[in-house]
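Note that one protein chain is taken out, while the other chains of the complex remain in position.
After this line comes chain A, so read on.
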Amino acid sequence: MLLTLTTTHQPATDLGFLLRKHPDRPQSFDVGFGTAHVVYPEASAERCTAALILDIDPVALVRGRRRDGGSKGGEGGLLAQYVNDRPYAASSFLSVALGRVFGSAMTGKSEAKPELADAALPLEAKLVPIACNGGAALIERLFAPLGYTVTAVPVAGDAEIRVPYWDLTLSGTLPLADLLGHLYVLIPVLDDDKHYWVSEDEVEKLLRRGEGWLAQHPERDLITRRYLKHGRRLARIALERLSELDEAAPSEVDALADATGEAGTDAPAEAPAPRLNDLRIQRVAEVLRESGARSVLDLGCGSGRLIQALLKDRQFDRIVGVDASLRDLEAAGARLKLERLSERVRDRVKLLLGALTYRDARLKGFDAAALVEVIEHIDLPMLEQLASAVFGDARPQNVVVTTPNKEYNARYETLAEHALRHHDHRFEWSRAEFEAWAAAVAARHGYAVRFEGIGEADPELGTPTQMGVFTCN
């Protein structure tokens, strides 16, 4: 990866003093994950350019990741072993190298030229290449408020890749230390990935490097969230402190916490998602309560939001959440704080690893079962197995099934035509499709079914969520 810093301040070669690197002496620095080289392709009085070349050791990178991935396990860790763009694209590696190689310049102090260090200079920074999850518009939103003129040229535009690369040039007139500070924070923000585990001291680094500009930056929240790698708790801490600095109300903090919840950047297109989800949980809990159920299965419980709601009602004395994903069950355990619940409450709830396309003796003998936004995550051909397992084998007295109403998708402006609300949805049904399926399942397994909508109703399209309530004959 490559960063060049150019000035046309006269004499331009003063850049060498500020950076404390002599223009005629190439230097190399061991930065742990590879070698950083500093050379000057131009060094005249009119124009001087320093280049930071980062030569990352790809083999060491993968080996380091393997240990890291091993402890966390899972597919993510393994994929990380594959060849990747980290040795080439500007990323947090470059920020770290900046800190090591130009650390003193970054502090804004210069023994040789103290007045120059404080002065606004005509500067240009060039990054080749940098990936930006968010496109040229985001680059503009990040740098323009800081006074830069932004030129972003896409690299090799014809190849289909998920996140395109840019050849990015920033020009502005400002002290060199400010430019370096901006780069330090915003390179990882653009790249939206970090090569190291983000911990508490990252909050300090962010606040230090962002001093004087981050608190007022209009994209403060996004910068904070991405810099701290979507760590919800750390982002909250950082934003609260930034708000104090800015003396503004922490208006965005709660919204941010929601936006950076489990959905992450893959947030479903449903809007406003949290509210619909809450409505759904609330209505399903009501239906279950009205059914008189004491024991309830939450099939496909995910991170346990329905269970959390049910636990608040003493009517439910046996709540069992089932999910095929161990990660989701762990998340549910954390949400419910199972470890910290009193024994009396803990005895009411249990989380089981299970798969709904298999028969499972542990799921027999319950009053009710809920399948909240679950069936659309199962391949259509396998739905018959799910129906047989739930309605034929487990046979609870009542079953509540919710699923998106495809017709309502027209109301979501951000959703492309025919697109589904979530990347893992295998299908979405119109009301007629859902009702036909539900009626067939009910008939086959001896249930009666009624339907109801959840969410704000559109006179023609219906509600965003549809629900079938099945009762065993």
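By definition in this document, a contact is a pair of C-beta atoms (placed from the backbone, for glycine too) under 8 Å apart; a residue touches a chain by one contact, two chains touch by 3 or more; residues count from 1.
The rule is simple: contacts and distances are computed from a predicted model.
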{"item": "Name per UniProt, for the chain absent here [options: \"ABC transporter\", \"DNA ligase (ATP)\", \"Amidohydrolase\" or \"Polynucleotide kinase-phosphatase\"]", "value": "\"Polynucleotide kinase-phosphatase\""}
{"item": "Identified contact with the non-displayed chain, of A:Ala45, A:Met382, A:Ala410 or A:Ala448", "value": "A:Met382"}
{"item": "Sole contact to the chain not displayed, among A:Ala45, A:Ala112, A:Ala137 or A:Leu326", "value": "A:Leu326"}
{"item": "Residue ranges of chain A at the interface with the undisplayed chain", "value": "1-2, 4, 24-26, 37, 39-43, 51, 53, 55, 58-59, 63, 66, 69-70, 73, 77-79, 81-85, 87-89, 128-129, 131, 155-156, 159-163, 165, 167, 324-326, 353-361, 377-379, 381-382, 384-385, 388-389, 392-393"}
